[in-house]
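Heads up, one of the protein chains got dropped from this complex, but the rest are sitting where they should.
We just call them A and B in the order they show up, numbering each chain from 1.
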Amino acid sequence: MTFLFVVPTLFFAAFLIYFIIWNLYYSFLDYSILHAHNPPFVGFGTYSSVLGDPLFVTAFGRTMLWVVVCLAVTNALGILIASLIFFLENGKLKSVYNSLFLYPISISLAASAVIWTWLYNPQEGINSIFVALHLPTFSGLSSPSTSELSLIIVSIWIYSGLSAIFYYSSFQGVPSQVIESARADAAKAHTIVFKILLPEAKNAFIVATVTIFLFVLRMFSLPYVATGLDPFTMTLAEQMFNYFTTEFFSKASVVSIIVVIIAAAVIVPYALFGVKRWISGD
Amino acid sequence: MVKIGLENVTKIFTKKKLENKVLDDISFEVADGNFFGIIGQSGAGKTTLLRIIAGLEGPTHGKVKFDNTVVAEEGKIKVPIEERNIGMVFQTWALYPHLTSYDNIAFPLRAKKMDENDIESTVLHLAKMLGITEILVRKPGRISGGQQQRVAVARALSKSPSLLLLDEPFSNLDATIKDNARSLIRTVQKELSITAIIVSHDPADIFSLASDTLAITDGRNAQMGRTSDLYHKPSNLTVARSIGEMSVIQGLMTQGSGKDVEVKLGDRCKLGFRRDELIAIVPENNTEVRVGFRPESLEVLEENNTALKGSDYWVLIGNGFVKICSYSAGIFRVLIRLDGLDDDIAVSSDVSIDTDSRISLYAKRDDLKLFDSNGNSMLNYSMSLGKQGSSNDERRRIYAST
Partner (left out) sequence: MIRPLKIAKKTIHHAILIILAALWLIPVYTMLIDGMKSAGGVLTTPILQPTGLSFTPLITVSSALELPIVNSLILAIATATISTFIGALAAFYFYKGRSWTNNTVFVIIAIATFIPYQITLVPITEILSTLGLFNTYPGLIFTFVIFHLPGGALLMTIFMSNLPKSIVESARADGASDWIVFSKVAFPLTLAGAVSTFILTFVEVWNNFFIPLVLTSTPNMYTASISLLSYTGGYGTLYNDSFAAALVASLIPLLVFVLLGRYFMRGFLALGSGSKG
């Protein structure tokens, strides 16, 4: 009878599975504006035309670059911020700083995009300081050479606080006597961080990396609101949407399947690794 | 109110394809209204046994019967826990932390959809009986451990169960209030004449409550019978030790004169046994045996004090020194190391004895236990039973005379 409790969840989960199967099926057809009815079976035809589409290839490469840069910087900043907060003495201050770095995640990516678009404004934004100080200005979103970097910076602003709380909570898991005895041995702060705290933070690294990876992999609204479907900032998710709005539905499905495969390659081992900790109650 | 029967109950847990037999062919019966004890060391399987009786687990093999109804059989739970009408007191008491004591005790009645007026009178009656009327409005986090335990007992009893199950119910209580708690449970059980089963590793719980006891070792029935018999006539060393303290000295058994056998302890002591005091005939000379002593069957005298020499009851075990003398509840516990032996021997004493002082150790002959090298008892208790135990007065008189 207890099984009834999970039935509603399974009902909704079934849709998710159905969607993936649907995508898989249509990725082998040519369902598009050209064949809205009775789309023909084309095998891997749609796959090869997507993989041959320079827009897709650059969007793919850009998303991967975004993932790599964002992960490297958010992990590094997360460790820095977590360590700085960890060594504060005032407990209240610790939680204030933790919240301060985490708050961007509670704002929508669309709102962040609106704000940062203006902050990157060539005249009115942050550049106004550089101009006043006679420093070279940052072209931000207005130049193709810096537009992607500008958006990556925004994502770093959003996700560093998340990585920081993962590291911070793993630092807190280290018994305080260990830290105190290291201090009694006159260990320097960076020694404590690198020799004691970080070796215990393997979990935090995995969790921060996987979580932020999945956030960036589905990155859509930040570039979409900031620059529209701009070929110089387009991500995988945007490219999928692009195929959809131009009614190349099978191509959108192909992108979906590619995204699912990439995501699954990370999620499946992560979920298997997580199950034991998530339900450690017994 | 209910008779409990277990027939050949076996429980196997399988984890990662490894089978672990926690219970092996356990059978027993608890008569209606009896208080039954299950004792064993941690990991012996006693809690699993209780959970099977409760219905939280099913037996892999065997049957569990409540009166004549089979409630579980061969891996299948036929009557689930919620329909067995049992009251259970957990080791952690497992009170609902978000409910007041009143609502905790009322919970089983509300689950039965009993009328609120009846609930109130039942809860108040139980609260009065258990002395927790004043704390009914408080939540478990705001009352003492002793009160929490009484709330747990009241909750277990509120739906007038036919069987009360107690899983180490006193282990989280302060030593000072344990006896009160025990006597309360004893009184309530008698008053309601309810069948009860207690699981504990603490002999004090078992002695104070259970008239009959099952000792389990490694999931097996090691001994079952009157609780006092488990203490005085243990079938093996593990049972002897789980139901009370017992010190052991290694000895060698040899053919004595006539129909006797002799056990040599160290270089000085020889104990004689009649053949009919032993279960089996000793096959050969120099068999390794173990002699067991209860702390209260030993007496410590200053070295070379001869007060007990020639006594019918007392035999000299050897000389040695006091390693440490500690105190608990009016009795001194003295650890003795005899010359030429490697084992410590625990003795209870009415008076404190200085550490390192030289002593002679005497034992009451008829209270000795004898085990073979596998730890199984070698004594035929029916033959030596008559002489078990001499009075405390005599012991005191003997010691006073030294």
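Assume a contact is a pair of C-beta atoms (placed from the backbone, for glycine too) under 8 Å apart; a residue touches a chain by one contact, two chains touch by 3 or more.
On a predicted model such as this, the values are computed, not experimentally measured, just so you know.
Q: Sort through B:98, B:125, B:190 or B:309 and give me the one touching the missing partner chain.
A: Among B:98, B:125, B:190 or B:309, only B:98 touches the chain that is not shown.
Q: Of the residues A:64, A:149, A:196 or A:263, which one touches the chain left out of the display?
A: Within the whole complex, the residue contacting the unshown chain is A:263.
Q: In the whole complex, not just what's shown, which of A:34, A:57, A:72 or A:114 touches the removed chain?
A: Answer from the full complex: A:114 touches the omitted chain.
Q: So which bits of chain B touch the chain we can't see?
A: Contact residues on chain B toward the absent chain are 54, 56, 80-83, 85-88, 90-92, 94-98, 107-108, 111-112, 155-156, 159, 165.
Q: Where does chain A touch the missing chain, residue by residue?
A: Missing-chain contacts on chain A: residues 1-3, 5-6, 8-10, 12-13, 15-20, 22-23, 26, 81, 84-85, 87-88, 97-104, 106-119, 121, 123-126, 128-129, 157, 161-162, 165-166, 169-170, 172-173, 203-204, 207-208, 210-211, 214, 217-218, 220-221, 224-226, 237, 240-241, 244, 249, 252-253, 256-257, 259-260, 263-264, 267-268, 270-272, 274-275, 277-282.
One rule holds for everything that comes next: only the chains that are shown with their structure count from here on.
Q: In angstrom, rounded to a whole number, how far apart do the mean CA points of chain A and chain B lie?
A: Roughly 60 Å, centre to centre.
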